[in-house]
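Mind having a look at this structure? Questions to follow.
Note that one protein chain of the assembly has been removed; the remaining protein chains are unaltered in position.
Right after this comes chain A.
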Amino acid sequence: MSTVRARAAGVTGHRLFWPLVVLVLLLMANAIYRPSFLSVELKNGHLYGSLIDIVRLSAPLILVALGMSLVIATGGIDLSVGAVAAVAGAVACLYISEQPDQNSLGVVLTAVALGFGVALLLGAWNGILVAGIGIQPIIATLILMVAGRGLAQLIAEGQIITINSGPYKVIGVGHLLTLPFAIVIALAVTVLVAVLTRRTALGMIIESVGGNAEASRLAGIRSRRITFLVYVVSAACAAIAGFMMTANVSSADGNAVGLWVELDAILAVVIGGTALAGGRFYLGGTVVGALLIQTLTTSVYAMNIDPQTSLLFKAVVVIVVCLIQAPAFRARFRRRRSVPVTPVEPVGTEKEQVPA
């Protein structure tokens, strides 16, 4: 009996319990609104359905949020991911658009490699500003958040680059083994990042740097290198997301690609249980957070919620998730439930508001 209760408490106390509950509730609400929502069918060897769509559409956000998790774990933040995605997408699309045969696989691979390379440079730039020069991450990456958009515009010469490349389009809307290719990529990168951090000591070292940078340095960790590295990884993840987003629409708009994705990514990381102060990070949580946010976005569209109120709706759900996840909020709730006795008599007549 008590073990059952203890186990139940273990489940409800889990970091991901409430985000998952909200995710399931959202899906159920959609299913009630439109019963066909949950159906997944196999057409021409490809899986189709609203659920699949949600996962496919959340793929870029998952990628960006994975990189963001590592940056946040070191106690930093990367505001430039949206701009980096735009630059990487613009570079790739520009290269493809200038080639005579846009459908050549070689061309697309070169384009992706170029975009990726530029993104790594941008990540290194962030890394140098933060780890090398010691600028606060929020300021350092804000620079690129603004400058990156300009860079993307510059690359496209102020135009929207449109391309007509079959192989490139596959990144966004193609299929592999019945699954949308974007999902496969997101899955692969998730596994890669998980292996990179959890099968090596990198994850622990990142958490150590984020938990206490000076103590880590005195333990012999090259904190700066680690910090540099996470910004590069974050930019790499953003680049792949950028390819996906531009491939989806076969065009690169420097102003629109990845716009505000950094905010969704930060949100996904926080919903996933990683603290903004740095330290422990949870990749699984981040993925759930990204799925939750995308489900929310999709629901707003699918349920014909007035576009004027949709952002507000999104905000309310996010606040609810964050609140029920916060230990302080839950503790207040629990205390109120389980300790109904001993009303406290304030002894003094005057009540001071003493900040802790």
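Operating definition for what follows: contacts are C-beta pairs under 8 Å (C-beta built on N, C-alpha and C of every residue); 3 or more make two chains touch, one makes a residue touch a chain; residues count from 1.
In this section, contacts and distances are computed from a predicted model.
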>> Given that one chain of this complex has been left out, which of "DNA-directed RNA polymerase subunit alpha", "Sugar ABC transporter ATP-binding protein", "Molybdopterin converting factor, small subunit" or "Putative tricarboxylic transport membrane protein" is its protein name according to UniProt?
In response: "Sugar ABC transporter ATP-binding protein"
> Which listed residue (A:Ile138, A:Leu218 or A:Ile319) would be found touching the missing chain in the intact complex?
Replying inline: A:Leu218
> Of A:Asn30, A:Asn126 or A:Ser208, which one is in contact with the hidden chain?
Replying inline: A:Ser208
>> What does the interface between chain A and the hidden chain look like in terms of residue numbers?
In response: 199-202, 204-205, 207-208, 211-212, 214-222, 226, 279-280, 335, 339, 342, 344-348, 350-356
